[in-house]
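A single protein chain has been omitted; all remaining protein chains appear in their positions.
Each chain carries a letter (A, B and C) given by its place in the written order, and its residues are counted from 1.
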Amino acid sequence: MSVNGNIVEDEAHRLYRALRRIRRVEEVIAEIYSSDKIKSPVHLAIGQEHVSVSVCDCLEDGDWVGGSYRSHAMYLAKGGSLPGLMAEMYGKDTGCCRGKGGSMHIIDVAAGVMGSSAVVGSQVPVAAGYALAAKRAGEGRVVAVFLGDGATEEGCFYETLNFAALHSLPVLFVCENNGYAIHEPLAKRRARPGGICAVAEALGVPATRVDDGDLFRIRDAATSFVTRMRQGGGPALIEAVVYRWREHVGPNEDYDGGYRPLSEALPWMEADPVARVGALLDADVRRKVNEEVEAEITEAVRFAEESPVPRPEELYANVFA
Amino acid sequence: MSVNGNIVEDEAHRLYRALRRIRRVEEVIAEIYSSDKIKSPVHLAIGQEHVSVSVCDCLEDGDWVGGSYRSHAMYLAKGGSLPGLMAEMYGKDTGCCRGKGGSMHIIDVAAGVMGSSAVVGSQVPVAAGYALAAKRAGEGRVVAVFLGDGATEEGCFYETLNFAALHSLPVLFVCENNGYAIHEPLAKRRARPGGICAVAEALGVPATRVDDGDLFRIRDAATSFVTRMRQGGGPALIEAVVYRWREHVGPNEDYDGGYRPLSEALPWMEADPVARVGALLDADVRRKVNEEVEAEITEAVRFAEESPVPRPEELYANVFA
Amino acid sequence: MSSPEPRVLRYVDALREAVDQEMERDPSVFVFGLDVDDHKSIQGSTAGLLARYGADRVFTTPLSEDAMTGVAIGAAMAGLRPVHVHIRMDFLLLCMNQLVNIAAKAHYMWGGQVKVPLVVRSMIGKSWGQGAQHSQGLHGMFTHVPGLKVVAPSNAHDVKGCMIAAIRDDNPVVFMEHRLLYNTESAVPAHPYTVGPGESRVCTRGDDVTIVGISNMAQEAIRAAELLREVGVTAEVIDPIWLMPLDIDTILASARRTGRLLVIDNGWMAGGLSAEIVAAVAEAAGPSAGIKFARMGFAPTPCPTSPWLEDHFYPNPGSIAARAWAMVRPERERWVPSAESAKLAYQVQFKGPF
Partner (left out) sequence: MSSPEPRVLRYVDALREAVDQEMERDPSVFVFGLDVDDHKSIQGSTAGLLARYGADRVFTTPLSEDAMTGVAIGAAMAGLRPVHVHIRMDFLLLCMNQLVNIAAKAHYMWGGQVKVPLVVRSMIGKSWGQGAQHSQGLHGMFTHVPGLKVVAPSNAHDVKGCMIAAIRDDNPVVFMEHRLLYNTESAVPAHPYTVGPGESRVCTRGDDVTIVGISNMAQEAIRAAELLREVGVTAEVIDPIWLMPLDIDTILASARRTGRLLVIDNGWMAGGLSAEIVAAVAEAAGPSAGIKFARMGFAPTPCPTSPWLEDHFYPNPGSIAARAWAMVRPERERWVPSAESAKLAYQVQFKGPF
């Protein structure tokens, strides 16, 4: 095992595969999109994948994750079924929600993905509920919930942090701060744009801000918080500053929209974590990963395309358990 | 004008009258209560009157105040009509809400009392809305909103503070921290019981805590915040630590309830602001104020008792404007 | 075997017993909400639970209804069975997003992978100046939303059986109590039993008019039926108990038979449950059934605090009886029972402040 910096190579291998896989899945979704086969509002995480990958890298099978409408990365990083995701995008019966959720509501209970929700912030307290159950069970499980900077403005965010701290719940709040809610910059929405961690601390939740998009710094923060949490240490928050490369919803770029310049994006693209972690691998190894990822995605798309559509009577199934 | 400490005597006179008046109004309400003439859930502010009095002492006629179900003190301190309040308690047609609001919903628009609301925290954003209008009008008006410690746990509290700071709104948040929400102590509800000011600051709202019940310290803090605010300085928060002497709702004491000992209350009672400010006055002056206050209250009670009840068709009036 | 006197319990004690028995049976059941663990224990309805089951399973919360509902939902999805308590139904307006956008939809939108076995207890307030924000019966908002169950037991027997059924149900159940019912008594078996979703009760038999009474209006309707009997009109009073799912068939059959349906809601009428019941019966019965319909409920106003106004805000046994009389004997003179005879025992008892 060779060492690059502090990072052992099989770790880099694992992380690169995860990053590359998510990146390519979303790029393929974007390509398919123009065909109108995917009739679902897609919120791509391209450029932000490393947050899910780094946090999920220190989670175990029994742990839980939840998030927003922008959750493909989280879902895949935690081990959610790729064919299930792809078929869900296609509205097929084999989708992870059997065609009832679409891109914004994805779940894989077997993999510990507790579901994603399209109302901003709404999964944050739900995650604390899972953490309450985890704490009661006493088996050291933890929960990570992913949220945007915009979600930190919803009342339930604050309410949840206070409750989680009060009960020392094992929940990691992962704020992916990409500086925008749709097209509105943070400075138009928060009096102290840099104050998210300060709010968390004031509510009793230790918080760390990682402002340079460094996957390993995010992972280090997550690891130490999660370790503490498994021993009853209570909640924590990571604010990861990131950048959304594509438009808020949909497959395209939108630097012509006027609300943000391409120049703002370029430094983030140059520091692309997928490429950076890929560079830690030998070219051959990287190529092999890339090929395996493509094959897996091709297979998932084929699965989605060939899967049956839901029967009409499915409309009425699962209203009640 | 003689000076006692820093306090000029006619100030003490004014403050004592306000304090004594509120104290006695509530004591009289408590006495009447056993007669069942007041069929309204009363949340008495006895022991906490000085917060309203000190804050309202630095407000002007054109300024606004709003608050919770526990608002008799705020209403009277800002100049709300005493006969209107008393008749409202009696459910009479001459009440400040014409018998439609009761003790928990009191208003006097002419006096700048924008109304009190029985859903905890619900008046906090409404006050910010008044402040938005005040800012737009540009006449230097300010708004003060009174809330309990419990109200700081509602999502809309945080949301409002952020918005008020973002727009530099002239609104003073006055948190009367009496340590309890109904019978639940702060430590069972807030992970950092001492963190209310820190939360405000993290949201961009300067905050001051006054922990000893000193009326003059509260007034000083309010004065400097309000002065700044009139010049466009934006919102601020005062956390005034106080103690509720009576039960949460109703006319009695409840030290036998088991949730708090009388010993906890005694230091507060000994430091009673009404008595303390009263002691700044000559005994004769004080006696005269007391007599005037009693006469005014007697008259208000008479007014309420003799006022007509609302006619049945009033039920249907004022649903729409 | 001898058949002993049936045991009589108050509504509040039957409610408490149901939760107690379920907590005993199933360690995944827990109770939380503002003040559930204080000395007043939600008017006594959670009394003793803290001592028996400890602070892990009986605890208060911050004043954060929205997030606390999310917490309850998450805990339920993760396998626990929360009973989340609110002292007034009005406060549910703070958690509509979690209840409607998450709890009601979780099982469906996540393709059946999760379920939400959650009970949301809340109480309707009435009289002694409860006023506009402490008196609302908002069940009509919840029965409107697919994925929620709603129940409004009107007596001690049903409140126990409904609570046990609600806790055992794998879906979110909005459990609507009424403050004025807390002291009412009925025979309540000591063993656990259920009054399950869709169950309703025919409270009195009658041929002239069908009266449906929702929540405590079932009690008022029963009293109205007594008054009507004195003037020769027999009313069939139906307590739907469960509002969602609703046993419309029993109501339909009765209305077909009597030809008159009077629905008394414990909430506003416009687009509420009373509208649903009338519409469903009108649609199903068709014009050939010749059914005459009427509804009563809260006045179409916010609830005022002055007793002189509040008196006119609610239906009461007198106004219900008068309305039923007018439906049955339209040709006869208007009849209104005396105010004294129209009072309900439990209404007389109640004294404030809360």
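Keep this in mind: contacts are C-beta pairs under 8 Å (C-beta built on N, C-alpha and C of every residue); 3 or more make two chains touch, one makes a residue touch a chain.
Fair warning: this is a prediction, and the values are worked out from it, not measured in the lab.
Among the displayed chains, contact with the absent chain in the complete complex occurs for A, B, C.
Within the complete assembly, B:160 is the residue of B:48, B:103 or B:160 that touches the hidden chain.
Note that of C:104, C:164, C:188 or C:227, the residue touching the chain absent from this view is C:104. Only one residue in the set C:55, C:190, C:231 or C:279 touches the chain that does not appear here, and it is C:279. Which of A:249, A:275 or A:321 touches the hidden chain is settled by the complete complex: it is A:249.
Among A:28, A:119, A:265 or A:285, only A:119 touches the chain that is left out of the view. If you put the missing chain back, the residues of chain A touching it would be 36, 39-42, 91-92, 95, 97, 99-105, 117-121, 150-151, 153-155, 181-184, 188-190, 249-250, 257-259, 309-310, 312, 314-316, 319. Within the complete assembly, residues 66, 90, 93-94, 96-97, 100-101, 104-105, 108-109, 131-133, 136, 140-141, 143-147, 244, 259, 268-276, 278-280, 282-283, 286-287, 289-295, 300-302, 304 of chain C touch the chain that is not shown.
By the touch criterion stated above, the residues of chain B touching the omitted chain are 64, 95-101, 105, 107-109, 114-115, 117, 119, 122-134, 136, 155-156, 159-160, 162-163, 166, 317-321.
Just so we're on the same page, only the chains that are shown with their structure count from here on.
Among the remaining chains, those touching chain B as well as chain C are A. In terms of their C-alpha centroids, the spacing between chain B and chain C amounts to 36 Å. For the pair chain A and chain B, the distance between C-alpha centroids works out to 46 Å.
Of all residues in chain B, those that touch two or more other chains are 153-155, 188-190. Looking at chain C, residues 61-62, 64, 66-67 sit in touch with two or more other chains.
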